[in-house]
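A single structure is presented below for examination.
All protein chains of the complex are present and in place, except for one that has been dropped.
By letter and in written order, the chains are A, B and C; residue numbering begins at 1 in each of them.
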């Protein structure tokens, strides 16, 4: 599967760039940028409120993305799909609205491998109202310690939400999310899955969770847009997050009535062009087939891990565990930032540092790491070029 | 000044559309959509964290917008410029962060003519922690009642923020913001100005306020991006709004340190393409000259008001007051939604309803209104076509 | 006549009208012929939500069929109401429930059913079906 041709940025001109930072943001196919252009050039209007042709068209295109997302993640109803500005925004909505009245009797359970986006909002909530945060460690093989999860859930006294990334961006090891879901639900806990890394490469199924969040810019869509799936009824009666236009039914200084789901959580003018672009990105992914993308990235990830494991001075994080979409590693006796800088001089773009997941990397590695991450356009040849460049770098470091 | 040629959407193909809904969202010039395309096609990477070429370039372009905004609104420092998702987001940040510990002793003072975005966040805050909301009415001529403002400010016991739109989107009458500023500051109140409608058409000067918010999509920029100007120091120590990546310095489960301004308020991956596009939009406006835009829109607004005042069955809201950028009116014995629908069949796009400013319109008009609003591309001919279409509509209604 | 045939009829009538302005004029005239709506039924409980103008709807069982009365103070909505009732009035609950609202798109009236729209016709049809449940 060579999809490079769909990406203007990967055309001949840029042929000397090996982009291995798709976990940070994926590249954007032409159909998406074309669609964004179409919005601005053909029906550049605000949505919902206008009744002229452009507003009508924009509203239709925008609302037409909801059923696309719904199908893509296996939700039941359009109103379960909330447009956000990204994964971070989605988690903040759940923490601030679903858990708005939680206190020190209530618990959020995280894994040790969470992205900052799934840590900080809970810490802020804790600072304000004293909720308990329980952190489940990983086993030495990189998988979640289910015994500890089970113990933690059993000790919960009040309400509980289990919030975990299906595919942590600092390990690349799939969470057994079905088991997490079952264990949580058996004890009446609510389940939030962070799908930022999983939705772009594994079939999503929201029947396993109550909330699912992901970002457009990691699934070949535009920046500044994301999705919050919220199971029917879960947010209907909550005090909304942002206040403003479009999220209300009527406003009086004496009394304001909030709008129904999903608009209740879409305050003000949202990223209209972004939402419309995301719809096209999801259709494009659907056309290729998420199963095919999974297969492709599995092969690339296996190959990359095998090649990296083969280099003497390279230590892969959890070297034996199966990876999907990314491989995290360090070079012995070299700082990751130096390696990344030198790889870049050879046209190889990787990420270095703590990957917005400091807790797990500080505890497991103790210093900044390197991450090579993949997309549908990544080829075996790209991996070979990474390895060649790495060898050249290690020769001078 | 005919700027139509800079807008793809206004090229011959769409020549039969008279777009009079710029207060809802402005059209987007080619240079902005080109720039968005450039980001996706040349350096489609995440910002700040990567150290490869594309990330470097994207970061440089993104951070390069801060000084552009700074100059545009007369701020002193880059760090006073926070990228938001829009006006609504900006006001929510101020309400939730600057006023995070305000109680029933503290007061927010609004005008009666505020947009929902500047009402609902304060109502939410009031519901949570009991802050006082004081509403200053307009005089019969559509201007703020400064006696009432003065009285309200003098009665304040605790902390106070005066939050008003410089150019209310439901009246089109400029607030005497300098006087509001002086009166507020004389009594130690903080000043937030909603510049959603003013920043695109009047020279902004943040020396008159502590906070200024506006939206990209109303100033010829992309959707899903906006600006919060926060005077140096005002938000530095506040508990941030959203939690996530990039707004932190370091994250541990035991203790997290927040980032400095302005990044503290830019959680997660923001609308990178949107911010970069907004920079180009502001440069484009700067090149034309905000004074020239002001002059042009002043003439158009005067002309439109005069023509509308000349129609027997039309009642303009505050018919004697000078308008800028928009004119609000109703047609006697006809519902606004009917008028708008029929105008649309003749290619004239106006807004109808309560314009996301129900309180003022319910009290002043008592039913949905029509609004014709203008941009740099609006011509006298557009107004003539509105009047012709209106006459045709009134003939059958 | 079946619902489909009724829609087809109206569609043909509308298709013959050359432009949208004239189409709406006709729709407005259809509203003039709507069965009068009793003032005492202009109750908040009978309002259909999601419309820029007020829209009231009341249903009544007559033998096997449902009889609807509705009105609006916006004349275009009132005309559209007339049009909808011409299609859906005095039918059995089954007919109404089973009716695929997508068929209305055939009428070629722009934005008639766009979600999040404010002309209320989408909400009207929803409410009509709800009352038949």
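As a convention for this text, a contact is a pair of C-beta atoms (placed from the backbone, for glycine too) under 8 Å apart; a residue touches a chain by one contact, two chains touch by 3 or more.
None of the values given here were measured: they were computed from a predicted structure.
Chemist: Among A:234, A:321, A:337 or A:387, single out the residue that touches the unshown chain.
Modeler: A:337
Chemist: Looking beyond the chains shown, say which of B:63, B:176 or B:302 touches the absent one.
Modeler: Final answer for the missing-chain contact: B:63.
Chemist: Could you tell me which of B:17, B:51, B:166 or B:356 touches the chain that is not displayed?
Modeler: Only one of B:17, B:51, B:166 or B:356 touches the chain omitted from view, namely B:51.
Chemist: Can you list where subunit A touches the absent chain?
Modeler: 334-338, 341-342, 344-346, 352-353, 368, 392, 396-397
Basically, only the chains that are shown with their structure count from here on.
Chemist: Taking each chain's centre as the mean of its CA atoms, which one is most distant from subunit C?
Modeler: A
Chemist: Could you put a whole-Å number on the gap between the CA centroids of subunit A and subunit C?
Modeler: Averaging C-alpha atoms per chain gives centres 43 Å apart.
Chemist: Between subunit A and subunit B, what distance separates the C-alpha centroids? Give it in angstrom.
Modeler: Their C-alpha centroids are separated by 30 Å.
Chemist: Roughly how many whole angstrom separate the Cα centroids of subunit B and subunit C?
Modeler: For subunit B versus subunit C, the centre distance works out to 37 Å.
Chemist: Quick one: which residues in subunit B touch 2 or more of the other chains?
Modeler: In subunit B, the residues touching two or more other chains are 337, 341, 344, 352-353.
Chemist: Mind pulling the residue numbers of subunit C that touch at least two other chains?
Modeler: Counting only residues that touch two or more other chains, subunit C contributes 52, 118-119.
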